[in-house]
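Structure provided below as structure tokens; questions to follow.
Complex shown without one protein chain; remaining protein chains in place.
The letters A and B name the chains in turn, as written, and every chain counts its residues from 1.
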Amino acid sequence: MFEARLAQGMILKKIIDALRELVTDVNLDITKEGISLQAMDASHVALVTFMLRAEFFADFHCDKPQALGISISSLAKVIKCAENEDCIVIRAEDNASLITLIFEGKSEDRISEFNLNLLSLETEHMGIPDQEYAAMIQIPSSELNRICRELSQLSDTINIDINKERVIFSVNGDTGRGAISLSQKNDKNILQVVNNVNASFALRYLNLFNKASNLTTSVILSVSEDLPLILQYDFEIGSMKYYLAPKINDEFS
Amino acid sequence: MFEARLAQGMILKKIIDALRELVTDVNLDITKEGISLQAMDASHVALVTFMLRAEFFADFHCDKPQALGISISSLAKVIKCAENEDCIVIRAEDNASLITLIFEGKSEDRISEFNLNLLSLETEHMGIPDQEYAAMIQIPSSELNRICRELSQLSDTINIDINKERVIFSVNGDTGRGAISLSQKNDKNILQVVNNVNASFALRYLNLFNKASNLTTSVILSVSEDLPLILQYDFEIGSMKYYLAPKINDEFS
Partner (left out) sequence: MFEARLAQGMILKKIIDALRELVTDVNLDITKEGISLQAMDASHVALVTFMLRAEFFADFHCDKPQALGISISSLAKVIKCAENEDCIVIRAEDNASLITLIFEGKSEDRISEFNLNLLSLETEHMGIPDQEYAAMIQIPSSELNRICRELSQLSDTINIDINKERVIFSVNGDTGRGAISLSQKNDKNILQVVNNVNASFALRYLNLFNKASNLTTSVILSVSEDLPLILQYDFEIGSMKYYLAPKINDEFS
């Protein structure tokens, strides 16, 4: 049997918000170590992974590793029924055909129980090699969210240009050009630059990734010209990562 | 002549909000006792009634009983022009062809006057017998609102199962099942149960009735398996009741 208890259900709401526009049906991989996910978007351009660590749950029990096939849109409907302060229990028998979610209200006069049918999904796990990136920057997640949303007004491609002093996010559209520059003047923005780097990405995907900005206050971007961009969000019970290949035909070059 | 003065116009806004998606043209019945209404929805499945008692108005004067035929959508447009703190005067001559609404601002430098043409509507008053219900429960109106809205995500039919310890609201949809249980652990939820009861209802109507949850903090549900469900909202100047027949083909049985 698998049973996990989350003291603050709100975190699960935010995780699902950060997934629901990117992926549809996914396998949750349950092991003694925790709950993990690896899923590509429908167009096989972006990859999202997370690991929720067993030790950060109020309670976590897993007899036998298993993959739980979930419809994210169904799970999103159910999770809306949890109040932010609810404690959430997730439960599945071994070889389960359904997953049970229990929402326990704080005042204990309210308990909600939902059962979702599990899906049988083909799994194709990719090995993701650990690679050295030319630059890593840590900035407020709300700032990246805002920059991408705003520059989307002018173009669908964003250029990220990093050197030791500053990172410049820029677009070049029909109506005009725009560039937003962040420097390392204070602790808010941290730049770790091995080599200067300049790469372009589809804003459409970055805007989807930015849904995770509700999970935590800062985001780490790993950027190299020939590697997938990584956006990493670390939060109370684990970590979420998004991968996106650079645009080859760089409009800015 | 009929003239009534409401010190807090906001209550009238909320009453109209609680009607406007359910009924279109209605007769307001004016008597010395107050203003009452009985109206069925267009599909003749649900019934709404209210009684606003003369003694709870700042001023109430009615020479002669009469029925004022009103378009709720027109009245809703007009009532939007009242500010929440406005005092509202409603006036109609005997055998009136129009109804006058006057909104008096607090600072007295602003007076709005609206005249709506009255409609001539056929009236078919139903006698509603007082009947004994198997169970009556009082719960926060916002809680019922939330439960119905959320369970609507999974199905269009809700089952209400009441015994002396708790009430369970549940749905059974294609993507999964859900159940929300409220127990009488504190004063918030009051259960008066003569007999256990289990009945199903169309969520569509309950969601319309729940617009009245802005009127007051709690709602009383009267439930029997062979009687219409009643939702009763008591507020400062009167009471509003919604009636809905149970679904015969209970999906849950």
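Just so it is clear, a residue touches a chain if its C-beta (ideal position, glycine included) is under 8 Å from a C-beta of that chain, and two chains touch if they have at least 3 such contacts.
Just so we're clear, the structure is a prediction, and the values are computed from it rather than from any experiment.
Considering the whole complex, the residue from B:S74, B:Q192 or B:S239 that touches the absent chain is B:S74.
In the complete complex, the hidden chain is touched by one of B:S43, B:S107 or B:S120, namely B:S107. Seen across the whole complex, the unshown chain contacts chain A at 143, 150-151, 153-154, 175-186, 188-189. Taking the complete complex into account, residues 71, 74, 77-78, 80-81, 98, 107-117 of chain B touch the chain not shown.
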